[in-house]
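Left out: one protein chain. Kept in place: all the others.
We call the chains A and B, going by the order they appear; numbering starts again at 1 in every chain.
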Amino acid sequence: MRLVLEKRAERSRRMTVLSPVIAIALTLITGAIVFTFMGLDPLEALYVYFLDPVKYFWTRNPDDFWSLEQLAVKAAPLALIGAGLSVSYLANVWNIGAEGQLTAGAVAGGAIPVFFPEWQSPLTLVAMLLMGAAGGMAWSAIPAFLKNRFNASEILTSLMLVYVVQLILDWLVRGPWRDPAGHNFPQTVPFTGWQTLPVFGDSTIHLGVLFAVVAAIALAFLMGSTLKGFEIRVLGTAPRAGRFAGFSREGAVWFCFLLSGGLAGLAGIGEVMNTVGQLQPSISPGYGFTAIIVAFLGRLNPVGALVAAVVLAISYLGGEAAQVTLGVSDKIARVFQGILLFYILACDTLILYRVKLLSRATVELRA
Amino acid sequence: MNELLSVILTIITASTPLLLAAIGELVVERSGVLNLGVEGMMAIGAVCGFGAALATGSPLIGVVAAIAAGAALSMLFGFMTLILVSNQVATGLALTLLGLGLAGLVGEGYVGQPGVKLGKIDLPVLTDIPFIGPIVFGEDILVYAALALMLAVAYVLFRTKMGLIIRAVGDSHQSAHALGYGVVPVRYACVVFGGGCAGLAGGYLSLAYTPQWIENMTAGRGWISLALVVFGSWLPWRVAIGAYLFGTVMILGFSLQAIGAGIPSQLLSSLPYIVTIVALVVISGNRALTRANTPACLGQPFVPDR
Partner (left out) sequence: MKANPDYLLEALHVVKVFGTLRANDDVTLRIKPGEIHAFLGENGAGKSTLVKMIYGALQPTSGEFRWKGERVDITNPAAARKLGIGMVFQHFSLFEALTVAENIALAMPGDFDLAALSKKIARVSKEYGLPLEPTAIVADLSVGERQRIEIVRCLLQEPRLLIMDEPTAVLTPQEADQLFVVLARLASEGCAVLYISHRLEEVKRLCHNATILRHGKIVANVDPIKETAGSLAKLMVGGDIHVVRHSRKTNAGKIRLRLNNLNLPADGPFSMPLKNISLDVKAGEVIAVAGVAGNGQSEFFDAISGERALARDDMIEIDGKPMGRHGVNQRRNAGAAFVPEERLGHGAAPGFTLTQNVVLTRHSSDPSLVKSGLLQKAGASTVSERVIKTYDVRKGKPDPEARSLSGGNLQKFVIGRELDRNPGILVVNQPTWGVDAGASATIRQAIIDLSRAGSAVLVISQDLDEIFEIADRIAVISRGELSETHPAGEISLQQIGLLMAGAHEKKEGTIHAAGA
């Protein structure tokens, strides 16, 4: 039997929508198989991991893994970064160093409470957020400059810079920025008052969630309705046609890196201003990398990324739930995320091609 | 003298996994495929090699398991990018994320366990020659294997019909297809070879370099190997020189830490990553050099018509 691709004349709209759904379904099936191999009842495990908690969706108890609020707080940084990466990847600009830009944003914004621990005013909040975005942008400007000036692969440079900035953060919190009153723990002073993100009412939903929603809608509008968005999409799929249209490849590289870097920086400062509450050696469970999956699952559409971020947030929370209830490692979340990305990419083939299985009795998988 | 000797020996062992992974990726890229999943394949190789050696007590079985694990993961990549024609960059990233995640999960039980170390060879008389002896005749077997692999790849690529076909497929898959060469099978074979090399490189880390399992023990070496292929402008001997240069940079960082030069250890640890960026900039800025050897079809999808 042989698998053969037949090119479609046009992209299939139906498959553009269906492919992530198929990918999620396939991930669940794979999950069941994995759980079986781990000696668990696959249906029960899937239930605990993905479904059981749904009944707590509307609970207000923050101790529940699955409260809607927890989900929103987890999804916010993913959505924020994923929206920026969607725009970048559409432009064929491969920023895979969002984790580093997130860290750079946290460091830049976190410098304010470190140096001015007493400063408490609404301006503190604004200054920290701006510094966070600026830090992410500054860090992302390095691969953008190296790409445009020296044609150095942005994939490799942006990734290398993740390691560099994580080591810088590690040095800062163990060295010059360490909280003198912190019993020698590698962490800065705790952030308080205006140095943390305000929350809505008495919930745990903070300003970062609003940022994520606004960013998604704004970027979807940018990509769908403006000449700038058109420019980015053309340069991404047909660079020669883009140059013929008078669009600048260099400009797009700058735009995409600064945008995605800025949003990652914002996500980073948001994390340390809320969930983490101070700078410490590890401030993110790999949001910058998981956001790559968010971008693809969301069809490289910023609003799609918002939805995808919720799915990925569930995979994080499900991992925690599974660890408690089933006794499996929460590292399984990373595996499911990786498998999910594989399935999305495989299903995306269906958008441009018909897949046919040729055998003696020719089976056709028409879509 | 003894300190210098031990520094040279560590440089060689630090360079070997870079060389193994980079030579494998070089073959993959020469055939026109960009597999960014080296880091993930290395991690899987490291954990499987460690586990197999621990279970059997034989480091050589560990080595075989590492190769098999890396190759298995690369088959998945090959299926995705060559059969389903998925985006090579995105699929490579997926492979890295999956490989690192899977390695973390599988390796959870191995954390803190003492590993099985691949021994160094000890030839009578030769290894006892002062200074030269331990360097030339007293390494572990994979150090020689890496060099032999580099020479073999150089020979096959530039002196045999098989190598000519690999280069032809990387230069123009349309022409190769028109002449009747199976572009997809040739590329698939190269991808699996590269996967085996990356797995072996990972196995080297957990069996010879630091015989234990630590999560994220690959620490970006897969990515550095990818950069080395560019740095070596797709030529095996240049890649080998690059690998040993990078090994030197890594060990110099450690040595400076040991001496305590007053520089924060984290900043010294970031040296290899910064040097990678600098190396990429220097080599990519030289367009004449990179263009001449860059496989023209690198990263391009290919769908044969029927």
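As a convention for this text, contacts are C-beta pairs under 8 Å (C-beta built on N, C-alpha and C of every residue); 3 or more make two chains touch, one makes a residue touch a chain.
Everything numeric here is computed off the predicted structure, so don't read it as measured data.
S.K.: Check the whole complex and report which displayed chains the hidden chain contacts.
M.R.: The omitted chain makes contact with A, B across the full complex.
S.K.: Which of these touches the unseen chain: A:G39, A:P122 or A:G246?
M.R.: Touching the chain that is not displayed is residue A:G246.
S.K.: Which listed residue (B:R167, B:R187 or B:R238) would be found touching the missing chain in the intact complex?
M.R.: B:R167
S.K.: Considering the whole complex, not just the chains shown, which residues of subunit B touch the missing one?
M.R.: Residue positions of subunit B that touch the missing chain: 160-161, 164-165, 167-168, 171-172, 174-181, 287-288, 291-293, 295-296, 305-306.
S.K.: Just checking the interface: what residues of subunit A touch the absent partner chain?
M.R.: Interface residues of subunit A facing the absent chain: 6, 9-11, 225-228, 230, 233-234, 237-238, 240-246.
We adopt the following convention: only the chains that are shown with their structure count from here on.
S.K.: Let me have the rounded angstrom distance from the C-alpha centre of subunit A over to the C-alpha centre of subunit B, please.
M.R.: Distance between chain centres: 28 Å.
S.K.: Report the residues of subunit B in contact with subunit A in the complex, numbered from low to high.
M.R.: Answer in residue numbers: 36, 76, 80, 83-87, 89-91, 93-94, 97-102, 104-105, 108, 219-220, 223, 226-227, 230, 264-267, 269-270, 273-274, 276-277, 280-281, 284-285, 287, 303, 306.
S.K.: Where on subunit A is subunit B touching in the complex?
M.R.: 3-5, 7, 89, 94, 96, 146, 149-153, 155-157, 159-161, 163-164, 167-168, 170-171, 174-175, 289, 292-293, 296, 329, 331-335, 337-339, 341-342, 345-346, 348-349, 353, 355
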